[in-house]
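Yeah, one chain of the complex is gone here, protein chain that is, but the others are all in their spots.
And then chain A:
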Amino acid sequence: MSETQPQKDLLLKTNRSVGIVGYGAYVPQYRLPAAEVARVWAGGEEGLPIKEKAVPGMDEDVITMSIEASRNALKRAGISPEELRAVWIGSESHPYAVKPSGTVVAEAIGASPSIQSGDWEFACKAGTEAMVAAMGLVGSGMARYALAVGMDTAQGRPGDALEYTAGAGGAAYILGPGEESLAVIEASYSFVSDTPDFWRRAEAKYPEHGQRFTGEPAYFHHISSAGKALMQMMGTSAGDYQYAVFHQPNTKFPQRVAGMLGFSAEQIKPGLLVPVIGNTYAGAAMIGLTATLDVAQPGDRILMVSFGSGAGSDAFSILVTDALLERREKALRTADYIARRTEIDYATYVRLRGKLAMK
């Protein structure tokens, strides 16, 4: 690899303490078992990367799902939506090519008009990029609260390896002053390079990927580099963290990268949702974090590292405060959405996802 590890202090740290004041998850209710995809495309004999994936209903998209996750985040934050100064949505399945998802979400939750709004795109790390921007906005004192959402209704070509895992879901985070936070963001660090592991051209319906090239030089290199550098510069190691959450395109990748960074299976367990909801792309690491916050205790430290193809990773060191215990009860938990489950077959999936030509 040509990129070298940073030697000096490149931590992203804010002037004033910033943290998560509210968070909310959303997962649609339909589930397509991976065995169904294998039945149709592989004679039922392929090894399965997950158990099942979440599929959105016909009336759901990134806008509607972001609205519900953001409403959950507002309930936990206990603030008025008019106090938000930014509504940022990261996704690779924005319903419009041109027209922001953020304006509809902001209007629906009652945040507009005195806000920044914009849609973020960086494959699966669009949402965490919005979180870093929100840290800057709050940390500089330009805003008291900012909302960053990572949400996707992921695309996978019928029969492609991605179709087993391309799921739907995500999470919303309201960032605000550290002293009001249920978890303080101690620092973050991002590691980015031009790596063509996965992309979707402007007019293409489904993405292309570099098969095995998506692993070593892309996912593993960026996540391990970002995670390692963050911990090195902070003077922490895996043992200082109760939990870790990594981007999760399948079950094996996050398990392996956890091992590379010194984390145990136990540490990543609460945030490893891909076996039961699939890869939620821009939502994947962020909803892993909501599930982890749902079970964490005050004083716990959590490492989150996202990965977006193209490619880059954002790493965050997060410290849970006493405020979490009371506030997490104020909205539906991630597990409540996962438990709400209607199994569908491949034919219903094809209809729900609009894969039938109607004219």
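As a convention for this text, a contact is a pair of C-beta atoms (placed from the backbone, for glycine too) under 8 Å apart; a residue touches a chain by one contact, two chains touch by 3 or more; residues count from 1.
In this text, contacts and distances are computed from a predicted model.
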Q) Which listed name, "Thioredoxin", "Aspartyl/glutamyl-tRNA(Asn/Gln) amidotransferase subunit B", "Cell division protein FtsX" or "Transcriptional regulator", is the one UniProt assigns to the chain that has been left out? A) "Transcriptional regulator"
Q. Of A:21, A:37, A:109 or A:138, which residue touches the hidden chain?
A. A:109
Q. Thinking of the whole complex, not just what is shown, which of A:53, A:125, A:333 or A:353 touches the missing chain?
A. A:333
**Q.** Full-complex contact with the absent chain, from A:36, A:68 or A:186
**A.** A:68
Q) Which is it among A:36, A:60 or A:180 that touches the chain not included here? A) A:60
Q: Could you please point out the chain A residues that touch the chain left off the display?
A: 29, 57-61, 63-64, 67-68, 95-96, 99, 104, 107-110, 332-333, 336-337, 340, 342, 358
